[in-house]
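Every protein chain except one is present and positioned as in the full complex.
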Amino acid sequence: MITLYFKRAIDDIFKNRFLNLVTVITISLSILIASSFILFFVNAGAVINSWKKGLRIMAYLEPTISKTGLEELKHAILSIDGVQRLQYIPKQEALRRLKAQMKHQASLFENLTDNPLPDSFEIRMTAIADSWQKIESVAARIESLPWVDEVEYGQRWFARFAYITTLFRLASYAMGILFFMAIVFIVANTIRLVIYSRREEVEIMRLVGATDNFIKIPFYIEGLIQGALGAILGLGVLFSSFVFITSNMDQGVLPDLFHLQFLSTAIVTGIIISSMLVGWLGCYISLKQFLNA
Amino acid sequence: MITLYFKRAIDDIFKNRFLNLVTVITISLSILIASSFILFFVNAGAVINSWKKGLRIMAYLEPTISKTGLEELKHAILSIDGVQRLQYIPKQEALRRLKAQMKHQASLFENLTDNPLPDSFEIRMTAIADSWQKIESVAARIESLPWVDEVEYGQRWFARFAYITTLFRLASYAMGILFFMAIVFIVANTIRLVIYSRREEVEIMRLVGATDNFIKIPFYIEGLIQGALGAILGLGVLFSSFVFITSNMDQGVLPDLFHLQFLSTAIVTGIIISSMLVGWLGCYISLKQFLNA
Amino acid sequence: MIPAGGEKSSIIRMFHVHLNYGPKKALIDITLDIAKNQFVFISGPSGAGKTTLLKLFYYGEPVSEGQVLIDGINLNRIPRKRIPYLRRKFGIIFQDYKLIPSKTVYENVALVLEAAGKKPRLIQKKVKSVLRLVDMEDRLKSFPPSLSGGEQQRIAVARAIVGDPKIILADEPTGSLDDDSADTVLELLRGVHIRGATVIIATHDKTLIRKTGGHVLYLKQGRLETSTFIEKKYDNTIF
Partner (left out) sequence: MIPAGGEKSSIIRMFHVHLNYGPKKALIDITLDIAKNQFVFISGPSGAGKTTLLKLFYYGEPVSEGQVLIDGINLNRIPRKRIPYLRRKFGIIFQDYKLIPSKTVYENVALVLEAAGKKPRLIQKKVKSVLRLVDMEDRLKSFPPSLSGGEQQRIAVARAIVGDPKIILADEPTGSLDDDSADTVLELLRGVHIRGATVIIATHDKTLIRKTGGHVLYLKQGRLETSTFIEKKYDNTIF
């Protein structure tokens, strides 16, 4: 029975080549838009994450801290939610870093006999804990710990950064939802047009005693096939463009900073399955409309 | 004559309500995708530009520089292509800034009697001169000027920033082209389906002696109208979402850093005109195909 | 054929049926009773309501008022799901043929049997034999738009009889056919009648009625005017 439906669906695709071609092309273009968008945000997300790695909270310690106090404090900080790892920076190291950083003001350090800097912890956050509020609350908790003199976390710069990533994330969510809906509608609309131009055929089948399922199932199968073909085609084009662009670009701009990556297998599979679902859904809605009319 | 064609086009739109509705919706969704994408990049570009304002080259001067030498040097730097403006920073000011920046290492400055820092120029670049190569070459030219001891321009940070903006620009161009083409194809495809489902009508008109122009012109007018309606609808939805999102967001995240802006009137006009052109083009291609078949 | 008669063996019955298309009254107060295995003509001028009356039989249109009983089923109360099964009782030759342009002649005819869930083997045999009957066995793979008017009509006839339906509804089944082809079709319908089917032919062609003879329902402006029995007459006026 199901093989019969499959045979009819395949046959139908060949019989209505023009309509099917148009549908598959529209689906593939839609998938191309959606997936290039996803690709962009996956890579932009990677860029942001690699930046986030630069974020750190400095905790300056009281000079009176003992060895055991240091250990206790370390554990206390690590147990705070959102802290990924921390590094102890003794004051000698701090001075060395400062000198390296300020080579143009090196004259400052010339007549320095004593090291006036405090010991400190450099604390890195987990990738997810990147919101302004989160950092602030972690910093406050660290500051309240014993032996911590003061914390520092590049407020102004970070605030701006957090604002932008938040904005970026919001924009990408909004656009993601919008694109997804737009594409579902576009594909459904296209399929609706196709079925509209085949409504006579549907009507004739009903008149000669075909049940709704007999009429619908081949259309559903066609929708699934079109969705799959469209997705594969769209992703194929995206992949080719991606390979073309990255291979031409990596020579120009610094290649070792980020590695642009293509969509993961999971996302690709997800896109294909969504596309099939949309293909089916388009048929489902349109047929419902034309069969009940 | 042209009013007659207009009358026929308007009449046609009402006669084929379903087909026209589907076309307008598809166009408006496509425009929604394209224009939200443009909106995103316009604002992202503004963000990047506001960041770029933070970029500067520091030129540290030899202590032996004379008053006239200072003036000459200033003019020499300003005449370099890509330099927007510069600010003289005497060493007292430099020390003050340093102290403010390093409040946690304030102890360093405690027993400082003499100011060991050099005088300097802080040089800002024009917005367009943001590529890594450009900055490098400007810095090299400044360094070669007399009385300039050394230049500094946060290499590592800037390299990364320049790479990302380049990447971002490349990605946005690639996506822009891709989206544009995809949308043109989708709209053309939809119109082709519509005309396909009206091919019988076209054929009948030809059989009763209608010229190609008689058949085509109302379709063209319809295409232009659909394009305009679709663009207006799509932009309307985008504008509403924009207003909705920004008004809900500005309370959460720092509102005073960037002002999110909607598309300029010029861009909006451009989108509407492009949409009309695409509507017309879709009709043109499809009719060419069906009339010659 | 007695309108509103109560014979046990009636297959189609209508009681005071009205059909309005908006303000237009297409059928007015039709009451009729068609017995199993009758051979009935529905006649009347253009626009009288012949096609519309046939539509009511297979639920192509719901009545505006009144009752229709088909083989014991009251169409006013038929659930949506059962409509396909109702329609399989009928073999319909539509006035405008209603062939699917994107399917071949073979597929168009086979569709009826496929929809009824028949075995592929049986389908192939039946379709081929019925296409031979209408003299179209060499056009199996043609598409309807590439057939002449008469050829399309013969495919429509083939499709109507392929499923051995209980009732044949034929709307101008010979309108596009020359005399010989028309006779072939008429012979086919008579054959189906002899094998037990009820045959209902809507036509304005008096020659056709005279050739076969049968009950004639005469419609005029939506009303059932007369209902008579016409004897078969051999009318041999040759061209």
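To keep things simple, chains are lettered A, B and C as they appear, and every chain counts its residues starting from 1.
Simple rule for what comes next: contacts are C-beta pairs under 8 Å (C-beta built on N, C-alpha and C of every residue); 3 or more make two chains touch, one makes a residue touch a chain.
Remember, it's a predicted structure, so these values are computed and weren't measured experimentally.
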item: Visible contact partners (per top-of-document touch definition) of the missing chain; value: B, C
item: Hidden partner interface residues of chain C, rising order; value: 21, 44-47, 50-52, 95-96, 146-151, 153-154, 171-172, 175-181, 204, 206-207, 209-210, 235, 237, 239
item: Those residues of chain B which, in the complete complex, touch the missing chain; value: 4, 8, 15-16, 198, 200-201, 204-212, 214
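The rule is simple: only the chains that are shown with their structure count from here on.
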item: Graph class of chain-chain contacts, one of line, ring, star, complete, other; value: line
item: Central chain (distance from its CA mean to the mean of all protein CA atoms); value: A
item: Chain located farthest away, centre of chain A as origin (C-alpha); value: C
item: Chain B-chain C separation of Cα centroids, rounded to whole Å; value: 67
item: Centre-of-Cα separation between chain C and chain A, whole angstrom; value: 62
item: Mean-CA-position distance for chain B and chain A (Å); value: 22
item: Residues of chain B engaged with two or more neighbouring chains; value: none
